[in-house]
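One structure, pasted below without further comment.
Note that this is a trimmed complex: some chains were dropped, and none of the rest were shifted.
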């Protein structure tokens, strides 16, 4: 038995829910976990989200869509000012972690061995553990080679963290032609072999 | 945006920024920016080739992400010639490290040694007369260059990822809290009827208390009716008594009447209610046992 509810009420509920949640909320979650007691269609929820987005354009915060749903973010232009209030220093990540993450993001699904082949060094278990604990990386299967190594892929939370909707929004990889050593050296090699 | 080039404790400075030497006179001079610090002492020189000063070994190993990273650096910054590898000195130098590495991170160092070995192998094959190289065999340098390229692409991708706006550094989430007085109603756990039966059977196993109280449908309907009678009797206030026949609902049929009567008998037996009949064949009244005493207190 569902209850009738006005558009205004739906909008207020969604707005309140988005502000209360530390994670982005998808239309499906809003429908099934927030509004299930009410007579609300998916398109009505989408419309409310649009209304909210429009409304907040002129405010200090913005409604943003990321991989796993919608969330309110401080307007980018105010970020530096607002950061003055926070005492926490943003975390820095090691190159080893970033390179491992880049390989998983761009070459997924990928095994640890394959990551090590590209980087030329062993990948510490600590890095994989950190990435999994942060919910950025998950095991998506096992490669059918001896040892059946785990294959890693990125999660929606990884995209959420960078406020991206999909992997396609990641920066493009450096084209081979722009590699600093690549062409001239390769050409030299080729010519000496001729 | 962050500069992600190095995350080790040592300060690594790009070769291009290395300043001029300290001047002779007292004038203000730009200070020499050290390449790295080893036990508090600045290392001004960075590796000019694959040779690494023994003291700096550990730091160099930690400063680069691996032999590919170091080689990439040497090629880009030092114009290290991959086509004409200065193998002889490199090999000698790397071999002297083996002893030193016993005290350091042997595992990490091994990867550099492997690279040195690869370079030495490449060099030795380049020195072989051309005709001895099989035709279908790839130039060993091509494989190395391919690996370097692949690594360079990922190195750049990692830098790009590090520069993406991210939560905690460039993105702040907007949140509101519940008022501090609000306590969310705890959600209720699901219970299966089987859970309940299992629980009771658990009790039965542990105790003899039910030995004389077999639980059957009949007793259960009686028990339910007992609760109902008690509930309606306890609602009475001024008139503590209820007429006997008021307890029965004729519309329930014979079964219902039987159940009510059984419930009443059970309540009498358990001394929870009492019946009064002022004269023979007169009106029977029912009330909660002790209701009278309670009100008299």
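As written, the chains take the letters A and B, and residue 1 is the first residue of each chain.
The rule we apply is simple: a residue touches a chain if its C-beta (ideal position, glycine included) is under 8 Å from a C-beta of that chain, and two chains touch if they have at least 3 such contacts.
Computed from a predicted model, the values in this text were never measured in an experiment.
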{"item": "Full complex expressed as chain labels with copy numbers, beyond the one copy shown", "value": "A x2, B x1"}
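Simple rule for what comes next: only the chains that are shown with their structure count from here on.
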{"item": "Centre-to-centre distance between chain B and chain A (centres being mean Cα positions), rounded to whole Å", "value": "17"}
{"item": "Complex contact set, residues of chain A against chain B", "value": "16, 19-22, 61, 71-74, 76, 79, 82-83, 86, 88, 90-96, 98-99, 101-103, 105-106, 118-122, 160-164, 170-171, 173-174, 176, 179-182, 185-186, 188-190, 192-193"}
{"item": "Touch list for chain B against partner chain A, complex", "value": "2, 4-7, 65-69, 72, 75-76, 82-83, 107-108, 111, 115, 139, 141-142, 145, 147-162, 164-178"}
